[in-house]
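== subunit A ==
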Amino acid sequence: MIGLSHYLIVSALIFSIGLMGVLRRRNLLMLFFATEVMLNAVNIAFAAISHYYNDLTGQMFAFFIIAIAASEVAVGLGILIVLYKKHGTLDLDDLASMKG
Partner candidate 1 sequence: MDNILSVLVFFPAIAGLLGFVVDKESARTYGITVAAIELFLSLWLWFSFDSANAGMQFVEMIPLIPDFGVSYYIGVDGISLFIIIMAALMTLIGMMSMSITKNIKNMIITLLFLEMTMIGVFVALDAIIFYLFWELSLVPMLYIIGAWGGPLRVYASIKFFLYTFAGSLIMLVGMLFMAYVYHNLTGVWSFAITDWYALVLPVDYQLWLFAAFFFGFAIKVPMFPFHTWLPYAHGQAPTIGSVILAAVLLKMGTYGFVRFSLPMFPDASVMMITPIAVISIIMIIYTAMVAYAQKDIKQVIAYSSVSHMGIIMLGIFAMNAEGISGSVFQMLSHGIVSGALFMLVGVIYDRRHTKLMSEFGGLASVMPKYAVIFGIMLMAAVGLPLTIGFVGEFLVLLGFYQVSPIMTILAGTSIIIGAIYMLAVYKKSFFGPVTNEANKTLKDLDAKETWSLVPLVLIVIWLGIYPKPVLEPIDNSVKAMLVFMDEKAITKEAKDMIKVAKSSQGGV
Partner candidate 2 sequence: MMENLVYIALFAPFASSLFAALFGMSPRQTFVGIIASLLLFTSFVASALLAYYVYTTGNSIHVTMMEWISAGDLTIPFGFLVDQVSVTMMTVVTLVSTVVHIYSIGYMDHDKSFNRFFSYLSAFVFSMMILVMSDNFAGLFIGWEGVGVCSWLLIGFWYHKADVTRDENPSISPSWAANEAFIVNRIADLGMLVGLFIIYWNVGSLQYDVVFSALPNLSGSVLNAAALALFIGAMGKSAQFPLHTWLTDAMEGPTPVSALIHAATMVTAGVFLVIRANPIFSMTPEVSFFIAALGTFVAFFAASMALVNRDLKRIIAFSTLSQLGYMFAAAGLGAYWIALFHLAAHAFFKALLFLGAGNVMHAMHDELDIFKMGGLKKAMNWTYAYMGVASLALAGIPVFAGFFSKDAIIETAFNEGTYVLWAILVLTAGMTAFYSFRQVFLTFHGKARYDESTLHPHEMYKFVLIAMSPLALLAVIAGFFMGGFQTFVTKLLPDYVMSEHTHHLIWVLTAVVLVFAVGGIWLAYKKYANGLKRDEELENSFIYKLLANQYYIPQFYEEFITKPYAMLSEKMWTSVDMKIVDATVDGIAKLIYKSGDGSRKMQTGNLSNYLNWMAVGAVLLLVVAAISAMLG
């Protein structure tokens, strides 16, 4: 039967997938989604653990994470829009005017 460890492994895998996304993606929008993926991986873990301990804290945390993820997207997209207005691209390789 499927135990906690399976869930944790899944979440770990998704987390790493998200991480890979963050590392590989060149488009900022995609990059944001990757971070969302990571956060949701964490949610899985939290949900599983809280069920394992049957204690609600984990789920609470999960909910908060979802909320925060949402607001992150909001703010993030806002910034992206103004950025797009200025630069006309979301490719982060064009985003290196400050260096050194």
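The candidates came about this way: all candidates are chains of the complex that A comes from, given by their letters.
FYI, a residue touches a chain if its C-beta (ideal position, glycine included) is under 8 Å from a C-beta of that chain, and two chains touch if they have at least 3 such contacts; residues count from 1.
Bear in mind that the values here come from a model prediction, so they are computed numbers and not experimental data.
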Problem set entry | Selected neighbour of subunit A [touch, this complex] from 1 or 2 | 2
For this session: Using the touch rule from the top, collect the residues of subunit A that touch candidate 2 in their complex.
Result: 19, 22-23, 25-26, 92-93, 95-100
